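Every protein chain but one is kept in place in this view of the complex.
Showing chain A:
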C-alpha cells in the first residue's frame, strides 16, 4: 500500500512499545508463564510477529493453548491474535542451542559431534559456570538480532519466559558469570554482545507478583539484585487482582468476624455462612491493599491483571493481553 501526504492527515499509526525484548520473571505460582504469553499476544498487534520463548523445559507455553510440547528448533505459530498479529513459540533447549552455537561460531563440523560424544555438551550446559545461561540467552539474542539484520524470519518483539525471581539476576548477569573465567576469546565476545543487548533500552525485565507477602518480598529482592546489573526493570505486574468497591473500614468489620449480612431471601444460617466466607475474603483484600501500596513504593510502574475465576485458557490469555496493552502503553516512547 502506497500512501502519500496528498491523502490528507492520517490517524497516527499505533506506536508499538519501544522495547523489542521483554523478559518476564516472577516467583513460582504467580502466573509468570501466563503473563509472558499474554504479553506476547498484547504485542502482536495487526501485522506484527512476536516470539515467546521458554528456557526451563516446562512446556508451559504450549499447555496454555492445549498444544503438544514444542520440539527442538521449531518456532511454530501458536495463535493468531484477535487484532491480527501472530504469536510464535520456541522452547530453547540448552544442548541444542549449544550445538547450534558451536556450528555457527566455530564451524567445528565433525569435532562438534565428538564433543557431544565426550560429554562436553552435557558438561557446558550443566556444570560450566554461566555457560548454560550464555547459551540460552544467546539463542534469545539471535532471535532478537534477526530484525536488525533484516532477516525474513525476524520478529517485531521477543518475549522471554525467564527463570523465577530467585534466579533472575544470576541468569541475566552473564557478564559476571563468565568474567571470572575468560578474559578473551569467542565465548567472552559472545557474552559481551548478549550483555550489551540486555542493557540496551530496547530490553525490559517485567516482574510478575501476586499481592501476597512472599511474592512481593521476592519482587523487591529481584529489583535490588537487578539494580547493579543495569538491566532495566520495566513494569511490576500484579497478577490475579480482585476488584472490591468496599472501604477498608467496611472490610475490617467482616475481617474481624463482626459483620452482619441481610440478604433478602436468605435464612439466618445462609447469611451467617456468607458473612464468614466474606470475612476471609475481606482479610485477604485488606492484605492485598496493603501490599499494593508496598508495590508502589518500589518506584517502578505497576500494571494490574484482574483475577479470572474461570481459570486460564486461550480466551483468558487474550483478555489479559487487552489489559496489559492498555497499561503498558505508558511505556511507549
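Going forward, a residue touches a chain if its C-beta (ideal position, glycine included) is under 8 Å from a C-beta of that chain, and two chains touch if they have at least 3 such contacts; residues count from 1.
Methods note: contacts and distances are computed from a predicted model.
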(message) Which of the following is the UniProt-recorded protein name of the chain this complex doesn't show: "Putative anion-transporting ATPase", "NADH-quinone oxidoreductase subunit H", "Succinate dehydrogenase" or "Electron transfer flavoprotein subunit beta"?
(response) "Putative anion-transporting ATPase"
(request) Would you indicate which residue among A:154, A:241, A:261 or A:319 is in contact with the undisplayed chain? (result) A:261
(message) With the missing chain put back, one of A:63, A:142, A:200 or A:322 would touch it. Which one?
(response) A:63
(request) Pick out the residues on chain A that sit against the missing chain. (result) 27-30, 33, 56-58, 60, 63, 102, 106, 108, 110-112, 114-115, 117-120, 122-123, 126-130, 132, 163-164, 166, 170, 177, 180-187, 212-215, 217, 242, 244-246, 250, 254, 259, 261-265, 270, 273-281, 283-284, 287, 307, 309-312
